[in-house]
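All protein chains but one are shown in place.
Then we have chain A:
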Amino acid sequence: MKSSIRRSRRAGLAVALGSVLALTATACGDDGSGAAGDKGNEGSGKGEITFWDNNGGVRTDIWKEIIADFEKKYPDIKVNYVGIPAASAQSKYDTAIQGGGLPDVGGVGTAVLAEVAVQGALEPLDSRLGKSPLNGKLSQNLLDVSKSAGGGDTLYQIPTSANNGTLWYRTDLFTAAGLDAPTTWSKFYEAADKLTDKGKNKFGFTIRGGEGSIAPALDAVYGQTGITSFWNGDKTTVNDPKNVAALDKYVALYKKDTPSADVNNDFTKMVAQWDSGTIGMLSHNLGSYQDHLKALGAGKFRGIPNPTADDGTRVQISNPVDGLSLFKSSKNKAAAWKFIEFAVSAAENSKYNKSAGQVPANTDAAKDAWVQNAEPTKLAAEALNGAGTKIVQMPYYLPDWNTISKADNEPNFQKVLLGKMTAKQFLDTLAEQLNAAQADWKKNH
């Protein structure tokens, strides 16, 4: 009897162990790429690589075109394209870093670069770029931003595009109202007032109150005050009294000259609202150019860099730079690097940015005729590279930046719009968190 029970237990144990091993094998299996900590290897320079597009859907067509060009030039390399919606790119990377399945190459913007880099997932690229034909062909400004956003002296991203804050305005409405282009903040506020007629569903401006609201608000604040540095020693300038006054003036537009529904506006809702309604101005970046073109047609709108002070001084915050990163866990880094080099070459980088309406990182591509013909892109490039432009560098290198600028303070910005918090309270809270994050970062770097 005992021996029968023992046999039965042994059999049960065997089944259990077999199942556990099967489960373990399944859990450990992946597509060949790994998690952070895997060192990967150079590989043969042939075979398959996986590329994650961090703006899937919106940029899928152009990336597929670039991949087709690449596979034509390198027939022994196949690129598996995976499009990831921009809103979930960060969480997909985080999940893959912890659980495995990272790609060989991925689109990583500077806004999330620090937190991906600090987890040890990215391959340093300084040495590869030094030996590459791309060396000397990329905008030094953008390379500096990429390096800084990576958290220090190492380059973890090859920039592909620069974006810039853009004030889109309806030329037809401005002409009908006899208004000048909103090139200065005074003209901007005047136009916002004059174009508003709430009873006829006409508004002067649409403000971003939902997801992603902090950056445009800070752009408006620093643009008005002319403060040119985000830090004064170890303390942020964000709650400087001048900035508080500027934010007060900016949020006063809410409901007075904007739809009240704007408090929940993320970029999709805001752009759709501007493209379908009768709203005079929209503050977004170059990325929505094609949407406006399709919805309104070329003759009804213009996109200009954010307004200047009355004396022409232009101060703006640094916009996130988009780019490509090589993942440390890649088993085929040689092929993956070839893909990055190809995608950022003059012809392909030009093609990509023409489609995206952004400023090419490749300096040869930036000279192409389309850049001169696409006015918003041309003006953005001039503003970015203009001698008179002062750029306030945002602390993208802080691993806490995304948390502070999103989860912690977007609800607070809504409170300011709704009158439940003052601009001073909002900026003081933001400053306190940034100062703490900066101190923590300095202590550990």
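One rule holds in what follows: contacts are C-beta pairs under 8 Å (C-beta built on N, C-alpha and C of every residue); 3 or more make two chains touch, one makes a residue touch a chain; residues count from 1.
One rule holds for everything that comes next: contacts and distances are computed from a predicted model.
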item	value
Undisplayed chain, where the name is taken from the UniProt record, one of "Copper chaperone CopZ", "BlaI/MecI/CopY family transcriptional regulator", "Tryptophan synthase beta chain" or "Sugar ABC transporter permease"	"Sugar ABC transporter permease"
Sole contact to the chain not displayed, among A:P75, A:P133, A:G178 or A:G199	A:G199
Sole residue of A:D53, A:D104, A:D240 or A:D262 that reaches the chain not shown, by the stated touch rule	A:D262
Hidden partner chain, touching residue among A:D69, A:D94, A:D248 or A:D428	A:D94
Residue numbers in chain A that touch the chain omitted from display	4, 7-8, 11-12, 15-16, 19-20, 23, 91, 94, 97-98, 114-115, 118-119, 198-201, 203, 209-211, 258-264, 266, 269, 272-273, 276-277, 399-400, 402-403, 406-408, 410-412, 414-415, 417-418, 420, 440, 444
